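The following block contains the structure, expressed as C-alpha cells.
A protein chain is absent from this complex, but the other protein chains hold their places.
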Amino acid sequence: MENTTKITAACVIENGKVYVNSKLDFAAEGSATSLDFLKAAYTHYQLNYPKFYKMDSLCKLAMVASELLMRTNRINEKYASEAIALIIANGASSLEIDTEHQVSIADEANFFPSPAVFVYTLPNILIGEIAIRNKIKGENTFFIFDTFDEDFIHSYTDSLMNNDKAKCVIAGWVDFYEDKYRAFLYTVERTNEGEAHTTTNINKLIDNKLNFERN
Amino acid sequence: MEALIEQLKQEIIAQLNLDGLKTEDINPDTPLFGDGLGLDSIDALELIVLLDKNYGLKILNPADGKKIFQSVRSMAEFISENKK
Partner (left out) sequence: MSQKIYVTGIGLISAIGDNVEQTLDSLTRGKTGIGELELIDTIHKTRIKVGEVKHTNEELIKRVGLPADTKITRTSLLGMIAAKEAMMWAGIKDTNDFRTGIVSATSVGGMAITENNFNDYLNVEKTGDFLDYILTHDCGDSTEVMAKYLHIKDYVSTISTACSSSANSIMLGARLIKNNMVDRVVVGGSDSLSKFTINGFMTLMILDKEQCKPFDKDRKGLNLGEGAGFIVLESERAAAGKEILCELTGYGNSNDAYHQTASSPTGDGAFLAMEKALRLSGLKPKDIDYINAHGTGTEVNDLSEGTAIHRIFGDAVPMISSTKAFTGHTLGACGGIEAVLSVLAIKYNLVFPSLNFTNQMNELKFRPSTVLETEHPINHVLSNSFGFGGNSSALIFSRH
C-alpha cells in the first residue's frame, strides 16, 4: 500500500533500558540516577556531541532517543531539511530545570542565575536541540498533555503529511521530572514498508509490541 | 599564575558542564571560542557569571569580554590584575 502513512522506526527509553524498533538495544539498570543512565547511554552509543553535557536532563533524553531514531532509518539523508517535522509532547514541561533555576535565584545574597540553565527553561527547547543537531528545518510544535494523546498527535501528524507540509514526521513523547523519565519517538513516512500509522499501532509501539521485523 | 590557570580550568569545566573534559585537555593558550574549545555566546555569559561569583569581578561591557576570554591565560591575567 503505497501513499499511506507508515510508522517506520521507533525508539523507546524507560526504566534504564533503550529499545530500538521494539527490541532491547541497551540496558544500564544499575545506574544510580537517571542522569547517570543517560550519560552511560551517551557513552555506549558514542554520540560524540560534546554539547550533550551542557544540556538539561530533558534534552539529554531527547538527544539519545532522536539520535537512535536517526541512525535506524537515516531520514536526514533521505529528506530535505525543510521536509522533516517534529511533533513532540510531554507532561512535566521543563519543570526539572525550572526548579533548578529557581533554586539558583532564591537566595538574594547568593544570586547567580546561570544563562546556560535559563535557556533550557522552556520544554520546546528539546525540539530545538534535535533540530540543531540534525539540521531539521521543517514544522515543529511542542505540546503539553496530562498523558500522551495518541489521537491528537496521530491526526496532527497525518494532517501535516496529507497537506504536503512534511514528508517525514518525528513524533512522540519526551518527559523527565524528579528522576523519572520516559521517552518514545517514532518516525512517520509515506512508504510501502513499515506498520500502518494508526493509534492502535502507536500504542503497541509504546508498549514495545509493534513488530518491525515482519517487513 | 600556573596555579590560578589550573584552578580556572577546573572552574570552567564545572561552570560550563564540560563533562568528559579533563584539565590537561585544555591548553591555556588556545582560543576558548570559535575553533578552540568551541564555546558559544551563552558560554560567554556563563564565564561572566563565573568571574563575578568566584572572583567578585564584574564585566559590564561584552566587548571587554572578548579580550578577557581569549584564552584561559588571558582570563587568569585579568583576574590577577584586577582582584582586590
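First chain written, first letter: the chains are A and B, and each begins at residue 1.
Assume contacts are C-beta pairs under 8 Å (C-beta built on N, C-alpha and C of every residue); 3 or more make two chains touch, one makes a residue touch a chain.
Keep in mind that this is a model prediction, so the values were computed, not measured.
A.B. asks: Considering the complete complex, identify which of A:Lys23, A:Lys78 or A:Lys137 is in touch with the unshown chain.
C.D. replies: Of all options in A:Lys23, A:Lys78 or A:Lys137, contact with the hidden chain holds for A:Lys137.
A.B. asks: In the full complex, which of A:Glu82, A:Asp151 or A:Glu193 touches the chain missing from this view?
C.D. replies: From the options A:Glu82, A:Asp151 or A:Glu193, the contact with the absent chain belongs to A:Glu82.
A.B. asks: For chain A, which residues touch the unseen chain?
C.D. replies: Touching the missing chain: residues 81-82, 113, 115, 119, 124-125, 128, 131-132, 135-138, 140.
A.B. asks: For review purposes, identify every residue of chain B that touches the missing chain, sorted by number.
C.D. replies: On the chain B side, contact with the omitted chain comes from 40-42, 45, 48, 61-62, 65.
Simple rule for what comes next: only the chains that are shown with their structure count from here on.
A.B. asks: Can you check how far apart chain A and chain B are, centre to centre, with Cα atoms defining each centre and the answer in Å?
C.D. replies: Going by mean C-alpha positions, chain A sits 33 Å from chain B.
A.B. asks: Could you list, by residue number, the parts of chain A that touch chain B in their complex?
C.D. replies: For this pair, the touching residues of chain A are 39, 50, 53-54, 112-116, 119.
A.B. asks: Hey, which residues of chain B end up touching chain A in the complex?
C.D. replies: Chain B residues touching chain A: 16-21, 38, 42-43, 45-46, 49, 52-53.
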